[in-house]
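A protein chain is absent from this complex, but the other protein chains hold their places.
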Amino acid sequence: MLTFTIRRLVLSIPTLLIIALVIFLLLQLAPGDPMAQVPLTVPPEVKEKMREALGLGQPLHVQFLKWLVQVFWIEPKVFIDWLTRESWLLGWLPDTALYQGELRVISWQTRSPVMDIVVQRLPQTLWVVGMAYVVGILIAIPIGIYSAYRQYSIFDQAGTFVTMIGFSIPPFFTGPLLIVIFSVQLGWFPFIYDTTHVVNDWDSFVYQLRQMIMPVMVLALQTTAQISRFMRASVLDNLNQDYVRTARAKGLSEAVVVMIHVLRNSMIPVITVIALGVPGIFGGAIITEVVFSVNGIGQLLITALFANDLPMVQTLTFIFAVLIVLFNLIADLLYGVLDPRIRYD
Amino acid sequence: ERGEDGELSILYWQAPSILTPYLSGGTKDLESSSMIIEPLGRYDEKGNLVPYLAAEIPTVENGGVSEDLTSITWKLKEGLLWSDGTPVTSEDVVFTAEYCMHPEGGCAQLAKFEGVQSVEALDELTVKVTFNEPKPFPYGPFMGAQSPIIQKAQFAECLGPKAPECTEANFGPIGTGPFVVDEFKPNDVIQMSANPHYRDPNKPAFATVTFKGGGDATGAGRAVLETGEFDYAWNLQLAPDVLAKMEAAGKGVLEIGFGTLVERIMLNMTNADPSLPEGERSTAKHPHPFLSDPAVRQALSMAIDRVLLTEVGYGQAGRPTCDLVPAPAIYESGDTSCHEQDIEGAKALLDEAGWVDSDGDGVRDKDGVKLSILYQTSTNAVRQDFQALIKQWWSEIGIETELRNVNASVFFGGDPGSPDTFQKFYADVQMYANNFDGTDPEAYMAAQTCGKAPRPESQWQGENISRICVPEYDEMVAELGRTGDLNERAELVKKLQAMIINDGYMILPLVDRGRVSARSVTLGGVVLNTWDSELWNVADWHRID
Amino acid sequence: MLDQPIARIENLRVEFQTKDGPVLGVEDVSFSVNPGETVCIVGESGSGKSVSSLSLMRLVEFGGGEIAGGRLLFDRKDGGEIDLVKTDQSLMRTIRGNEIGMIFQEPMTALNPVFTVGRQLTEGLRLHRGLSKQQARARALELLRQVRIPEPERRLQQYPHELSGGMRQRVVIAMALACEPRLLIADEPTTALDVTIQAEILALMDRLKRETGTAVMFITHDMAVVAQMADRVVVMFRGNKVEEGTVEEIFETPQHDYTKALLAAVPKLGEMRGKAAPEPMRLLGVETHDTGPILGSDEPLLKVRNLTTRFAVKAGFFRRTVANVHAVEDVSFTLNKGRTLSLVGESGCGKSTAGRSILRLVEPQAGHVELGGVDVMALDTDGLRRARADMQMVFQDPFASLNPQMQLLDQVAEPLRNYGRTNRRELHDRVAALFDRVELPRSFMRRYPHELSGGQRQRVAIARALALNPKLIVADEAVSALDVSVQAQVLNLMMELQAELGLSYVFISHDMAVVERVSHDVGVMYLGRIVELGPRQAVFEDPQHPYTQALMKAVPIADPRRRKSERDLNFKPIPSPIHPVGYTPAPSEYNEVSPGHFVLTTDSGY
Partner (left out) sequence: MTDPTPDKITPIAALQDTAPLRPPRSQWRDVWDQLKHHKGAMLGGGFLLFVTLAVLFGELIWQLDPKKLDIRNKDIRPIFSAIWDSAAKVDWAHPLGTDNLGRDHLAQILAGGRASMAVGWAAMLLTMLIGTTIGVLAGFFRRLDGPLMRFTDLVLSLPILPLMLVAVTLFRQPLRANFGPETGMFILIVGVIGVTSWMQTARIVRGDILALKEREFVLAARASGTTARNIIFRHLLPNVLSPIMVSATLGLATAIITESALSFLGVGFPSDFPTWGKMLADAVPRMQEFPERVMLPGIMISVTVLSVNYLGDGLRDALDPRIRGR
């Protein structure tokens, strides 16, 4: 398993380099200009000067190499410094001070290091998008199990119906709908997400829950729709297996048979599907984040795209690619861990 | 009493990304930073100049501006302190100029410093700005939200190419404004608190400010007008019926102010036919096959019902206009002839000019040229409604229209590689809004001169989007540059306008767009200003119960 | 029948609700099981054996079945007799696994793959006996020892897939025995296993029954096993009981026609004693083509010399080959036209690989294969494709080897199309002729595999193999998955075809009785090598190699008077065929004990 992991990790490096290059070229090819949001009152000569100051005039390979060095060499140094300085994990180590003030990946919009902003965005992304994923899964799994156990029952039919509806309605509709109902009409929840909110006591926790609940609901609907379908199919497969009959022949109760014997087996393919969805959390939820002003990674990406902030877009997309490759690997490894029949070597 | 009104919450649906306007130039960044750093003087809601850090506005009369119009001398108020407690001196002003004028800095407000020869500190509080040539309007530098004073001590290390590396300074400039930054999350939120060293000890009334960014205009409107979660929301570009419905909830009121922003249709004077070789499309080499005919242009204008457009798209936040410079009042032409839609007149005009539907397909033509228009604009709900309406009217007078909408970031971006930028203008007509900074339209008028047309040689940069090339116009613009007297200048501007717009129909102004913001009913002191930052008087804002 | 029976099944009727209406699983079955007795239930596939036993556990309900009539009387431990049909499921749960234990057909799938053996063993114990974790573990160990699993402590931590098939089946048996049930139902516990392992399991069950006095209901379709195990026999046919009696009665004086037919179809080891050439079985009720012995010719068709096939085991960072599975090691033989050479041996000894290597469906490492003068090893891809027209293969699993999504007509026509015959009419006629040849109705051409019975499917597979008029057919376990009666028909068919068309077969099987019936020559394989090769008569009547001798002993004989005892068996587990890269095995050398009868002298690992 270890060699397998290391092998896959090493092999993923060239893959990632190619991905980085393709993304880079794509973004270069894409029309757009970081000056698009500068008002028209600013004359073109000034805009030209600003572009130069951003390094836009440099040849492509120079820009790409610079970015590579920054991402693969300088940013890790900053990260290690941070680890040994502040984190609770490695803070006890002597401070490394590897970073000597070299130029990091700088966003064109904010003129600040991209990674700092990404770190700033993580909490709300994880709270909202991550929580929605978790909630979605927690709802989907029981639905999936029960639908399969009572295949073709009313519950199963209704489940199919509702999940397909949930799947087919876009979030730019469900979002405002919830806002109109719960914020405007009923006044229950705030809908402008407060990213500065600190949870330190019960009340602030309740507030956090209230401000999260609507975006989480919108996003969870989609997750639930997909995962419950997978879960249902997987449980159906397993319910017909011989070992289920064996378990029943031992006199085990239905609850034990389904929740222990069947569930464990059914979860194997589902968990890998879930793992493959995790990079999506990091990718954020563009439309939902905008609708609720969550300002997570998704909103960062879309504003950077519209502002043509190439270093930001490039870095975000690349991190996303890294996560995709990584979670592909994790999904494979999980398969091996969960299913004792599979062994990687 | 400073700080007695607690918290102020402001919502900008486009989030500020940096707090130094010199590095960004985006409106959202200018406005947010205007709460923190201030210029020597600002424009008020009527476009008058008012001193901020300066003791008074220098003029020829008070001797602040030299007779020959080549220099201006500013005097700072006494006893001004930065928010860190150090005194503001003329050195800071000089440094600000140095910072922006650094050749490698890529300063976004360089235009403000155009023609500046030198900036020198005469003493602790006096600064003299000398220009290369006489400047009839010398209030470019240090005036308005675009050109605030930054602290030398803080930015001394950030000159030129180093500017982007000073993240800390860019995210938390030390200023003289009513608030200081506590925390800035770019593109998300700014937390501010009252500046302890603000020059008026009783202001600001609010102790803290949460300046939230992000979301969309609809959400922003709802948050102020319908749920009252926020006190102030900026730039609510929403359909008038939607806004009216929101306002009816009674939690907030709309604030509307008019400035120089005009939604217009630019007609392409050159041929954008895709069959032309690349590099010759939309250039002076090929005049437009039918838009070079004034009758067609006039007919296009006559067919448009500007009153209806305004009603549908902007409601009270817009006014139909026939002018490119609808304000300040002295420049207004008073021409309202275009307000009346005249379909029949337009038809007659076209008939007369020989444009008739000779092949019976409902589209007029002449000499094998069909009146078939490609009409592009940026993606935006109101503009799409406008497109649909105008297409309909034009079809009524026998002109066929193909609509295209382009993503705003591409449309307004200057990427010479993209065929869809407004500068390239690979279409027959296009629609967007533009305005000018401050109150002086000279540069704005000068932009329509022949030499400023975007061309391949200029990397498609240039402000004469319509590719207007009228020699008399160019001459008159030069004359404007030499004229100092305000009234004479106004006359000239009106003539210029008439030449290409009121009579020339090369640009079809549609709507004078006001700014619409919303404030909570409990927020007092808001004076919407379109000449400067909307938050220009945030120090005076207070809570009313 | 003096004492009170443990279980009595009276007029059982079970229906399944399907989309097309009710299907009868069991129509009318009555029999009883007495304490300490082994009742064997026989019958061919689909006759309702499993359904009867599942009804007794009230597990049919979970498969969509419904007990539509009859009574299932069960004598509980504490005396009372209850009707299981009327018992509710919660009470059933205290009976299942506790008073009635059940062993299932497939050891491979009957265990939950993601839980350790220990956990699955102790589950029932803790539930029914209320044992603590330690106690349950102790009992589990004891059980594993009882079923003679080596290293029981280690096994408890292992997952099912880490055990061999035989061991897995023993775990299943241990599980069924855990709570010392009074009735043990064994549903084809050995069908999927090798002869050697089967022999061991049967012996084990016999011993357990004697030691604990449990009543056993043993379900099988293998008459040889019945002969070995049963006290009494119940014969089922299409959902009905057709005959019941003691084992001797059934075997010696069968009453019912079906029973007679069944017995006639069973090949018995030793039947061919004294005959040199194979001959078709005489089946009841099927008009025989009376072909007599099939002699074959002396003209060599297939020559295999020093065939060696290894599978690389890759590991480590660079995925370098670190070891090889020596699946076929230096195998040589010659097959004459019109004759059958059988390869026999235990599972994993390399029979299939040898067969596939000859057709180059797997690439051999070394060796020489010559078919009718063509050097198969030297052919390029295209040449090989053409050469395959002369050599075809029939696979073990008649269901798996047919594409479930294709009509049979297309499947049989496929080889013809591959070799350029595309005229639709011609194709159709040819396929129809092939269907006639294998005695399938022509109307079947438009059917799908699932619409056929196992035997019919295997005939389709044979028809497909015959389509190109090959000279050689490699039949890899071609009859192993079939019912005895069907198996007999397919075997007869193959022999008739051989007689008529002069086909040669490489017949791969682990069933010694079948091999005895069909072969001219026999090669016994062990660990990749042929340990003994020679004319069938010589090898079967005079086995020389110790492995061959052990194998012959393990074969159950369909004769209740010739039961084997556990003492006769002495099998060692097969050593691993995996060797590190540098390992060079010694070449195979043979000693010719009689003309054409070779015995390996090199160390075979046995």
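Labels A, B and C are assigned to the chains in the order they are written; within every chain, residues are numbered from 1.
Everything below uses one rule, namely that a residue touches a chain if its C-beta (ideal position, glycine included) is under 8 Å from a C-beta of that chain, and two chains touch if they have at least 3 such contacts.
Being a predicted model, the structure only gives us computed values, none of them experimental.
Enquirer: Could you list, sorted by label, every displayed chain in contact with the chain left out?
Expert: Result for the missing chain's touching partners among shown chains: A, B, C.
Enquirer: Using the document's definition of touch, tell me which of A:Phe72, A:Phe167 or A:Phe205 contacts the absent chain.
Expert: Answer from the full complex: A:Phe167 touches the omitted chain.
Enquirer: Among the options B:Val94, B:Ala169, B:Ala408 or B:Cys469, which residue touches the chain absent from this view?
Expert: Of all options in B:Val94, B:Ala169, B:Ala408 or B:Cys469, contact with the hidden chain holds for B:Ala408.
Enquirer: Which of C:Ala7, C:Leu359 or C:Ala550 touches the chain that is not shown?
Expert: Of the candidates C:Ala7, C:Leu359 or C:Ala550, C:Leu359 is in touch with the missing chain.
Enquirer: Could you tell me which of C:Gln228, C:Thr353 or C:Gln456 touches the chain that is not displayed?
Expert: Here the residue in touch with the unshown chain is C:Gln456.
Enquirer: Quickly run down the residues of chain C that touch the omitted chain.
Expert: 18-20, 28, 30, 46, 237-238, 240-245, 255-258, 260-262, 265, 283-286, 356, 359, 361, 385-386, 388-389, 392-393, 395-397, 400-407, 410, 414-415, 418-419, 441, 443-448, 450-453, 455-456, 461, 464-465, 467-468, 485-486, 488-489
Enquirer: In the whole complex, what residues of chain A lie against the chain that is missing from view?
Expert: These residues touch the chain not displayed: 11, 15, 18-19, 22-23, 26-27, 29-32, 160-161, 164-165, 167-170, 172-173, 176-177, 180, 184, 287, 301-302, 305, 313, 317-318, 320-321, 324-325, 328.
Enquirer: Kindly note down the residues of chain B that lie in touch with the hidden chain.
Expert: Its contact residues with the unshown chain are 218, 238-239, 241-242, 245, 274, 308, 312, 378-381, 383-385, 387-389, 391-392, 402-405, 407-408, 410, 417-420.
Simple rule for what comes next: only the chains that are shown with their structure count from here on.
Enquirer: Between chain A and chain C, what's the gap in Å when you average each chain's C-alpha atoms?
Expert: Computed value for the inter-centroid distance: 51 Å.
Enquirer: Using mean CA coordinates as chain centres, what's the chain A-chain B distance in Å?
Expert: Each chain's C-alpha centroid was found; their separation is 38 Å.
Enquirer: Please output the residue numbers of chain C that touch at least 2 other chains, ranges allowed.
Expert: If we look for residues of chain C contacting two or more partner chains, we find none.
Enquirer: Which positions of chain A touch chain C when the two form their complex?
Expert: 3, 6-7, 10, 241-253, 261, 264-265, 268, 338-341, 345
Enquirer: For chain C, which residues are in contact with chain A within the complex?
Expert: 54, 57, 59, 62-63, 92-98, 101-102, 104-106, 109-115, 123-124, 127-128, 159, 161-162, 172, 175-176, 315-317, 319
Enquirer: Taking the touch rule as given, give the residues of chain A at its contact with chain B in the complex, in rising order.
Expert: 29, 31-54, 103, 106-107, 109-113, 116-117, 120-121, 176, 179, 183-184, 187, 190-192, 194-196, 290-295, 299-300, 303, 305-308
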